[in-house]
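See structure below.
Here's a slice of the assembly, chains where they normally sit.
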């Protein structure tokens, strides 16, 4: 391959590449907006997913389930936060 | 006596070549940067130590049969380690800010110009006879401008395995240098009044939107650019596990034990490519310079795009958030926030900059796919 060919290939790749990146992300902008509109309109207040009891896989013990408890995690997070603030004083 | 000679002949001092000694110093410098200067320590500590191990004379850790060689073959040659890391990064990514303001995706697109400009620079240097990069090499080097370590390693392992060492080192080093590289460029391209622009608070994003988004990205990738499917597929899988709320124990393991284990071995595997013959040459110097240029151009094009969008939409977009489009999550977004606060102490841009920041991750993965399609196809 001649060097000018390499340069040409580079230019080509740059052109196609940036073109494709913009095309893709532009499509994604529109698709995202459409999706958000659909969700907001037809699924306005989805039942909170985490409110359902999370089913256990075969043999998963209650202790493991505890690790999934978002409330518990929230409490622990708050405790950590409080501790930090006390430390920060 | 003969045995004493054997021990002497198999000792490191006897076998030490200059190149190995220099590379061990390079390894120590990477460790210094990681430990004392906090340059992406999670990757540079394993990479630096891997570089030390790979250059122990006579130990052959990076030669066939050696431990580092095996790690490279199993995890990097196959592409699995970067893919698993990408799954973990997906599980740590919050697309909320992007969903609240989808047009920030344009900023993530614009910042990828750094990638392609650098590619052009690399082939230009070759045309001038200063370097000797193939188109595949140039493409792998350009991805450094994507500011995404795992993407860089994945592309390099596919297109230019010989350059993987310096590319990975450059990629992670420059990600760490974001707080130094970006601010002057950002200040030069924006006016004081632009930097003071306050942005309206982001709307609330529902759980359902967050669950649907990774699937949307995956389907778009599947339809338009299958070459980006491995990277973005694993990324979206990680993100879906995080957002769906029913597999928290999996998501938790992906974000902790699994990504930590793979990070260690990825680093050691990359370190195995830090051999003298592959690192101590003009190409590495070229890669380091081009990588720096890539970051600069990416930052500039992100900021300029944000300025343009600010004018076209009649204001309300602070151009400082454009630089976050290079990704380097979350450091680039923090830099945007810092400069915003300098201009106006009540101007909090962090959340607004997180949109382009994660858009940059998607953008550079798309760019990676197009490179692999164009060069490899």
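Observations on the structure shown:
Letters A and B name the chains as they come in the text, with residue numbers starting at 1 for each one.
Keep in mind that, in the parts below, a contact is a pair of C-beta atoms (placed from the backbone, for glycine too) under 8 Å apart; a residue touches a chain by one contact, two chains touch by 3 or more.
This structure is a prediction, so every number in the text was calculated from the model and none was measured.
Whole-complex chain count, expressed with the shown labels: A x3, B x3.
Simple rule for what comes next: only the chains that are shown with their structure count from here on.
Note on chain placement: the centre of subunit A and the centre of subunit B lie 18 Å apart, centres being C-alpha means.
On the side of subunit A, the complex with subunit B involves touching residues 3-4, 6-7, 9-11, 13-14, 16-18, 20-29, 31-33, 35-36, 39-40, 43, 46, 48-50, 54, 64, 67-68. Subunit B meets subunit A in the complex at residues 98-99, 102-103, 105-106, 108-109, 112-113, 115-117, 119-120, 122-124, 126-127, 129, 134-135, 138-139, 205-209, 211-213, 216-217, 220, 224-225, 244-246, 248-249, 252, 359, 362-363, 366-367, 370-371, 374-375.
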